[in-house]
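Just one protein chain is left out here, and the rest sit where they should.
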């Protein structure tokens, strides 16, 4: 059952050096910025991150990378962060780049108890190296394994006191699937409402997946590429 | 893109004898009763149904079974229909019973392009017979294949003119997953509203999965086991 | 004296802990809900998609679109979530359900359970039972110790098609409680005024006896 914490500092206290952490968000849209700030302040290092991108220089995961506190990353796209590319070419960080849908599906498999599945994506590419290839109904597939983590840092819009989560627009992205795949899922939300206030039909992440909940202290909600109608 | 039809009769016109059809619903909660009525009236037979249950005698799928127009069923629980049990023991119908979660997951695999996955369910039981067994991280799993169909009969509460669907309460059940797994997904709904009236954040089945849409003519909404507070 | 169904449900209810997510099978297990202390904060899940199941509805509350896994009309509690079947089984198969309580036709000393089929006689289907025994963190079976004609249903080896292999955590019968640990079946509780010899006579399975054997009540 979910436990509600008073502060982001307290809720991540046992996220020690060497932890493996899933971090929701598409770029910096829908990231748990308060948890990431607290993680930065905690001083934990040698972190193993599972995050779609490396965010941007000096913000979110980018700040941890700048401080050289990230040991490894499983990610899909790191094109917006120069420092991570530099560390990668210098051998200062391990990066496993995987297709974005495979990234989602491997975490989903973890959450649903599937240890491995055959995937049509990446056949005949670097992604297939070292993986079992199998022909099913005349088409080649590769075997992909479930992907879990010690912690999942999830950002939702609202939660109720039972830990049910609702996301807002595309800030949803990888947050719901990571909530199912973390051993300990920590949700940072903008608002916590009493049980019964959220419509049972509209819950995105049922409370069963959420072990810890905290109301974020401060939402900067940076925009990666502000683009306006011409 | 979705096409809106004028009647249940018209929307199922090409569901000919021998078709394989997925039928949403948990028992008779959330079944496409208008499509099933039209299918009954169409006279099509030798049907191959993928349905959680055989519904009840004389109603829904039960009516097709009574008329001996069902050749085979993939189902999970048929305890509420005496006639289907009789036909099964007499060899008049083929029935493949599979675990309910496997039933859901195999259709989901079809919808998402996964041809096969390893499952922890049914290891060491009849369900595992003839299937590959594989030890992954010290635990046994069996290989399960994707499950698709020519048609999916889906019942939703509301649709918009883009084919987006919203379900109501537990009438949701297998309808969303079947919508993704049918070659032609036919949705029967209680109301069709103009595009823009449904909240984009609350769509259960995005219109991309729905090929045909019809407003149901008449909703009986039978209750299988009316149970009241004592 | 062997326990009545109600006494058994009352005993099993004590295994339901606060802060857990529980799925109750149909039949006898559903009685358990009636005996859980109001201080226990438990959330019931149903495989048709409710997390936070409530009681049966009043006549005015009846909704054909809101049923449980037994197809009965139900209500939801404040803080409930209603999900589709894929999500409901993600909870079950992914190891997120703390406890399931199921009925059984047979249980054997290896922790195997059979409860879905009698070849040639009865074919109901396994429904969600195979998923539940494979996925729930703890699997309690509650059942009659013997068949109406007095045959043991706690066996050396199940004779009926299995629902799950080595999946049962413990089994409660009207006579006893057995716990499965490290491949062994251990008697931990015995109904009042039943002797060990009487129990053994009614039990085909081989079992060990816990050094701290207690009364089943």
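Order of writing sets the labels: A, B and C. Residues in every chain begin at 1.
Operating definition for what follows: a contact is a pair of C-beta atoms (placed from the backbone, for glycine too) under 8 Å apart; a residue touches a chain by one contact, two chains touch by 3 or more.
Computed from a predicted model, the values in this text were never measured in an experiment.
Note that the absent chain touches A, B when the full complex is taken as a whole. When the missing chain is restored to the complex, the residue among A:122, A:148, A:163 or A:216 that touches it is A:122. Subunit B meets the missing chain through residues 1, 110-114, 160-162, 164, 180, 194-196, 198, 200-201, 203, 206-209. One chain is missing from the display, and on subunit A it is touched by residues 26-30, 53, 75-80, 85, 88-89, 95, 97-102, 104-105, 108, 119-127, 157, 167-177, 204, 221-230.
In the analysis below, only the chains that are shown with their structure count from here on.
Averaging C-alpha coordinates per chain places the centre of subunit B 28 Å away from that of subunit C. Contacts with at least two other chains are made by residues 112-114, 200-201 of subunit A.
Contacts with at least two other chains are made by residues 82-83, 89, 93, 134-135 of subunit C.
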